[in-house]
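Yeah, one chain of the complex is gone here, protein chain that is, but the others are all in their spots.
In order of appearance the chains are A, B and C, and numbering begins at 1 in each one.
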Amino acid sequence: MFRYIVKRLLHTIPTLFLLAVGLFILVRVVPGDPVLAMVGENATPEQIEGLREQLHLNDPIYTQFLTWLGDLARGDFGNSVQLRRPVTDLIMPRVPVTLTLALLATLLTVVLAIPAGVVAAAHKGKAADRVALSASLVGVSVPSFFVGMMLMLVFAVNLRWFPTSGYRPLSEGLWTSLQGFVLPAITLGALYAAIVTRMSRTSMLEVLSQDYVVTAQASGFGRRRILYRHALKNALIPIVTVVGLNLGSLLGGSLVTERVFNLPGLGTLLLSSIERRDYPVIQAIVLLVTLTYVVINLIVDIVYAMLDPRVRYADK
Amino acid sequence: MRTSELTDPTSTAEGLPEEEAPPRRRAAVLRELGWMPLAGFAVVAFVIVVAALAPWIMPHDPLVSTSTQRFAGPSAAHWFGTDGYSRDVFSRMLLGSRVSIFVGFVVTATVLLVGGVLGLVAGYAGGLVDSIVGRIVDVLLAVPGILLAIAIVAFLGPGIQNVCIAISIHQLPAMVRVVRGATLSVRKRPFVRAGRAVGMGHTRLLLRHIGPFVLGVAMVQATLGFADAVLYEAALSYLGIGVQLPEPTWGNMISEAQSFLTRQPLNAIFPGLGLTLLLLGVNFLGDGLRDVFDPEGRYRS
Amino acid sequence: MTIENAPVPAPLAAAANGRVPLLEVRDLHKHYRVHASRWGGRAETLRAVDGVSLTLYRGETLGLVGESGCGKSSLANALLMLDPPTSGQVVFAGQDLTRMNAREMRRTRRRLQVVFQDPYSSLNNRMTVGQIVGEPLVVHRIGATATERRDRVAQVLDSVGLSARDARRYPHEFSGGQRQRIGIARALVTRPEVVVCDEPVSALDVSVQAQVLNLLQDLQEEYELSYLFISHDLSLVAQLVDRVAVMYRGTIVEQGDVRAVFTEPAHEYTRKLLAAVPGRRSRDRP
Partner (left out) sequence: MNTPPAPLVDLGNLRVTFRLSDRTVPAVRGVSLTVGEGEAVGILGESGSGKSVTGRTLLGLLRTPPARIEVDHLRFRGEDLSAAVTRPGFSGQATKRFAMVFQNPFTALNPVFRIGTTLCEVLVKRRGMSRADARRAAVDLLDAVHISDAGNRLRSYPHEFSGGMQQRIMIALALALEPEVLIADEPTTALDVTVQARILDLLREIQRERRMGMIFISHDLDVVSEVVSRVYVMYAGRIVETGPVDELSRRPRHPYTQGLWASAPRLDRYKTRLPAIPGNPPAPGHAPPGCAFHPRCRLATDICAQERPEPRPVADGALVACHHLDRAAQERETV
């Protein structure tokens, strides 16, 4: 087990390294002079030169890269060009917002989508199955920002059940804070719930066609017991993987949702940084989210390996 | 097509023991698919025709004010009403559909070509080639969901060309994976071994025997990719980093309408419904294709 | 233990006298690296084929029997260069296949063919029977014109008991036994000298098995073939082969004239195999 985890960890290092190289290069191949783009057309030569110094742009390219990597390793993402503050200070207060949103949406997915998929598979071809399938097909077809806007129109603007936008920190009370997250979480969760529903259904159907399900039948167990004890445990193994991986995609998706509801998360910071061409901030957010995603993948892989007792011989 | 093979899973699922299951007929497969893929195809075809004809069938100039009234509701002159600059929403939607369809086709074609070839070569050649392609795919997959597209656009700048590049790069790993997986599994099938034993060269094996089997799976992925491209273009434009105003796309129309959501929600609802309808159509079509080409869902990504 | 230091039974020595070796396998090894578990673990070497030497003489049928996992399929794949061996030689008509480049090997395949076990998945079911059987002709540029190739396909279909009309049909329209005939036709269309039959009838019903076995015997005469016949079924091997080699854990533990080996087995494992054949213990059929 330990050896597996180490091996898996070692495998992610080159991936992360290549990604860092990619990000580093991207900034340098941006059309036009990035410094000019950052400081604006009206900057004085002194300002430009100062920024070049600050970004170590006058050093040889590999020194620049190594310096940058070294800073990253110490958790120093540099300074925001326009806001003249450490990137870390800008990012940190926004992490809880994005994380809360992603976790709430995941919760929604787990609570709704897995049972929906399992029930649909258990009643394949019947009404429940058709409803679940249609709902999930609609779910993957409606753009999430449109869903968010419609939810806002109905429940916030017309019914006034929830605030239209904005973020209230936990210090204002749990419920107040949560209220602001309800619509965004549903918005974000809808798409992933649709995906997980289909996935759970497929996984369950596959398991139900296995021989050991017939064995359970031949042992005289009832339908319920076969479904929820014998089949479900097998079906859950791939489902857990998908849910885990989706948590990562949710981090990406939340960037859009935050914009719809104007939540002060990483997404809104990313978009405003793009508008400002604040490359250090963009780099930092991409790296941070990616790192989180990679760590989640790692955990999912390990959990998967623990859930499945079958030993697989090297088929890779 | 697997449906004719003796071990057809759908028959056994219906309760016939495997060895006594008769082969399923192709006609039966088509009948079971029902109306959904057809309806999907009809919708997609309709939108494509509309997008192609947009400049000639637009009732008004979509870029300038053609009404005296801002935020007007639907009327005979302006079917979908007018927006904050009193422009005709219907005409703007017709013009916007061109962006969706254009991005959809360009991205799908690029990904199918580049990803298909990379996946086929990686899966067939194995070894070092496979490792290199695999590493690239790993790196691209390490960035979650839409963030990759956003990041690329962030550095390349907005505009329809960069949107296409960003979405193509985002979709590439999924296509490579799917095609590579299908190639690997077909390569292991006995008839390919039989081909090698007969003395066939790589080109013949790839083009005559492996390619056709992989193509079905790749087409399914491409259809889903089309939906994905339409969705991502809309999202990027909605976020303001895709296709820029004043050129209308369904995404930036929704974005523009959001500020005045309480005043005229229809300005967001029409393009939103347009997107939903198109995406539903593509997904219906993709589902149907998947049932035909990949009934066991082995190559879903 | 390999054949060189195994005691050579008298009938084998007699059989070898004055006969031409067509395919010789010399000290063949095929090793795979496997990992003990999904958790990584140390890679171990699996010696699937561990020093096998065999000789197939012109015009004979050599049987290779063994249980699953004994390495007989790995041996077949290795000697056909579908999965090249780790070490050793495969000498076919005086040439070492392991030293051939890809081009030479492909050309040689025309003379060294194979019939696979599974008649369902070994045929590409998107191609017509005519295309499947005719493809080796195209690959090896045999036959100047399409008509000439079509005639040759028709002729070989006829000799495996199918008709020229079947060339336009697809594999899924045929039963298992008929599909195996298509597989045999594909193997024979290039007029090979050696055909490796890898469990060719194990997927077929008993009543159909006999037809295919008889067909293989007829074709051996008609086309002057030499067979390497791989099977797990001892009764079947008894019925068909001249000499037999018994494989166990990657090595040949015993080989010789089939009647001699099966009536007076020298090796413990062969005795065990023979004793396990069902019906031997309780049956007294006439």
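The criterion applied here is as follows: a contact is a pair of C-beta atoms (placed from the backbone, for glycine too) under 8 Å apart; a residue touches a chain by one contact, two chains touch by 3 or more.
Owing to the predicted nature of the structure, the values given are computational and were not obtained by experimental measurement.
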Residue among A:234, A:268 or A:290 touching the omitted chain: A:234
Touch residues of chain C, complete complex, unshown partner: 67-68, 175-178, 205-211, 213-214, 217, 232-236, 238-242, 258-259, 262, 272-286
Missing-partner contacts on chain A, residue numbers: 210-212, 214-222, 225, 230, 233-234, 237, 307-311
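Keep this in mind: only the chains that are shown with their structure count from here on.
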Furthest chain, CA centroid comparison against chain A: C
Nearest-to-centre chain - CA centroid comparison: B
Mean-CA-position distance for chain C and chain B (Å): 47
Centre-of-Cα separation between chain B and chain A, whole angstrom: 21
Partner chain B, residues of chain A touching it in the complex: 14-16, 18-19, 22-23, 26-27, 29-31, 137-138, 140-146, 149-150, 152-153, 157, 202, 206, 209, 248-253, 255-256, 259-260, 270-271, 274-275, 279, 282, 286, 289-290, 293-294, 297
Residues of chain C that touch chain B when the two form their complex: 80, 82, 106-110, 113-114, 116-118, 120-126, 135-136, 139-140, 170, 172, 176, 183, 186, 190
Chain B - residues contacting chain C, complex: 1, 4-7, 23, 189-191, 193-201, 204, 208-209, 212-213
